[in-house]
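Left out: one protein chain. Kept in place: all the others.
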Amino acid sequence: MIQLTDISKNFGRYQALKHINLDIPSGELVALLGPSGSGKTSLLRIIAGLEAADEGVIHFEEQATNDYGQQVGFVFQHYALFKHMTVFENVAYGLKVKKRKERLPKQKIREKVQELLQLVRLEEFADRYPSQLSGGQRQRVALARTLAVEPKILLLDEPFGALDAKVRKELRRWLRRLHDEVSVTTIFVTHDQEEALDVADRIVVLNEGVVVQEGTPDEVYHHPNSPFVYNFLGDVNLFKGRLERGKLHQGLCEWEISGDLERQSEAAVGFVRPHDLLITRDLTVKDSVPAWITYIQAFGKSVKIELKRQDSDEYLEAELSREQFNELQLQKKELVYIKPNQLHVFTPDDYSI
Amino acid sequence: MAIGTLAVQRKVSLSEPLWVRILLISIALIFLVLFLFFPLLIIFTQAFDKGWAVYLASISDPDALAAIRLTILVAAITVPLNAIFGVAAAWSITKFRFKGKNILITLIDLPFAVSPVIAGLVFVLLFGGQGLFGEWLFQNDMKIIFAVPGIILATMFITFPFVARELIPIMQSQGSSEEEASVLLGASGWKTFVHVTLPNIKWGLLYGIILCNARAIGEFGAVSVVSGHIRGLTNTLPLHIEILYNEYQFTASFAVASLMSVAAIVTLILKNFFEWKMNNGIGESV
Partner (left out) sequence: MASVQQARQHRSLPGFGLTLGFTLFYLSILVLLPLSMVFVKSSGLSWGEFLGVVTEKRVMASYRLSFGTAFTASVINLVFGILIAWVFVRYHFPFRRLLDGLIDLPFALPTAVAGIALTTLYAEQGRLGQFIPMKIVYTPIGITIALVFIGLPFVVRMVQPVLQGLEKELEEASYMMGASRLQTFRKIIFPEILPAALTGFALTFARALGEYGSVVFIAGNMPMKTEITPLIIMTKLEQYDYAGATAIAVVMLILSFILLLCINGLQWWTSRKILEN
């Protein structure tokens, strides 16, 4: 368990982190998710000890030992591989710089490096230099190098940020498997919500130096506690209206909402994910709104449809499965009726989070 | 135990301990004071050793004034020619591909590796009394060695690489896309150079020119070989300083030297200004 208590950090007048309190259970894979400037990387660097917090305390599970440096492994965003060393030498580095009495004999180091290279599937690349590797391979060298010193905590700064989309997905899965295999507490920073949702056991959403929400991917995705989290975790459509008796009222329509039914507000906003937007040709469907289809993007698994509301000229985005789309045979410029299926409503109070 | 304090210690250990930093800074400072600052300082203390009157007399001596005029003349011919060469060389090397480019770059660097004395010697071998063109020059009553043209040639040789050396890396890193765009839009090569390339390289060009100029006015070895040391005629400022020094006119010698030191300091200030402009320019474009 890592326990962060009241961590604050300023860079000059800029407050990067504001009183962060966070518990990270042992053995979990945690994502620090947030937009750029949210303080996520600062927080990671403070946990690593690369940066000192201005205020606050970090407790690690078993006490504070002197060889703190060995306990935390850090994988840098751009890998920071040593260019003048081969892959082998890079991975062996942490073992070779140990004090003489703690250092393994040469043969043991060689074996251990081989093992690690096997783990990251780079055995054949031991004698290459970093410049001769692809981005994904470099990333794996960086990981192997960090794991060599057997850290209890593994920290990764935007681990997949510099890779192209395909390699990124592959490495994501691989990191998940690796984490399950070596079972170290792993914290990684990302600005990509998909990445966080896909890989992490637990997501910590940060914004402007504050933890906005933390929880499992499911909790964070399906029960966002604020407009910010809702927005950040995926595309949304907004329905502004009046909140009364557990329903969102807009014009003549009234829609059921999820969550607290007791709240009342004159200026509430309903959030709907594109896949929770119902599209129909049946104008008798209760509480539906007429809209023009302005654009259809029909490749891939799902079909994205852009609509323009007839009454307010607001644009909406819907997502249908291919089956649904084929069934409806929607056409561009057609008038359809839409209705939000799942409405998350936030009132002005929520915006202060 | 609170690790907050530990975290503070770790941050420190990413740099050197304070005593190491102080030690390293002290060594560097002592070295710079001994080898840079004191030599600069002593020029001025010696120059004013006998007061303002002697100082002014030393630098307004007719021979000194003649040396100043000659030095300016040499620089005024040398620097523009080498600047034009530098631009042409940089343009051909950075904007086109051709075989032997690396050899050409090495050849341009050649004068940097040649001793100034040899630089002077080669022109003596060409134009001196026993030189290749010596006979012909004598018959046509022309003098290059032990005359102003020799001084100019030797200086041109020595300062030959400065501008090109400065421009080549700058133009290389800037690439040719802007020039290509300009030509595709219909501008002539010359217009493209003046309106597109020149604004991009202007600070680098000035930087090269100022260094070229500093070396041109200060060159000693090469000029010494070809000059003949004729007072009032073929003495540049550095040669004048040497003569005064060897005649034990130390104060006068240092007075003239102080003039050249002021020029050197102005050069440094300009150089830093151009450098700053260059870096800012890069910052803007990125």
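A and B are the chain letters, set down in written order, and residue numbers restart from 1 in every chain.
Operating definition for what follows: a residue touches a chain if its C-beta (ideal position, glycine included) is under 8 Å from a C-beta of that chain, and two chains touch if they have at least 3 such contacts.
Because the structure is a prediction, the values reported are computed rather than measured.
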Chain not shown: contacting residue from B:V148, B:I170, B:I201 or B:I241: B:I241
Touching residue (missing chain; options B:I68, B:I201, B:I217 or B:M278): B:I217
Footprint left on chain A by the chain that the document does not show: 48, 50, 67, 69-70, 72-74, 76-78, 80, 82-84, 93-94, 97-98, 131, 145-146, 148-149
Residues from chain B at the interface with the omitted partner, ascending: 13-16, 21, 24-25, 27-29, 31-32, 34-40, 42-43, 45-46, 85, 88-89, 91-93, 95-96, 98, 102, 104-118, 121-126, 128, 130-132, 153, 156-157, 160, 176, 179-180, 183-184, 188-189, 192-193, 211, 214-215, 217-221, 224-225, 237-239, 241-242, 245, 250, 253-254, 257, 260-261, 263-265, 267-269, 271-272
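By definition in this document, only the chains that are shown with their structure count from here on.
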Inter-chain centre distance, chain A versus chain B - centres from mean C-alpha coordinates, in Å: 56
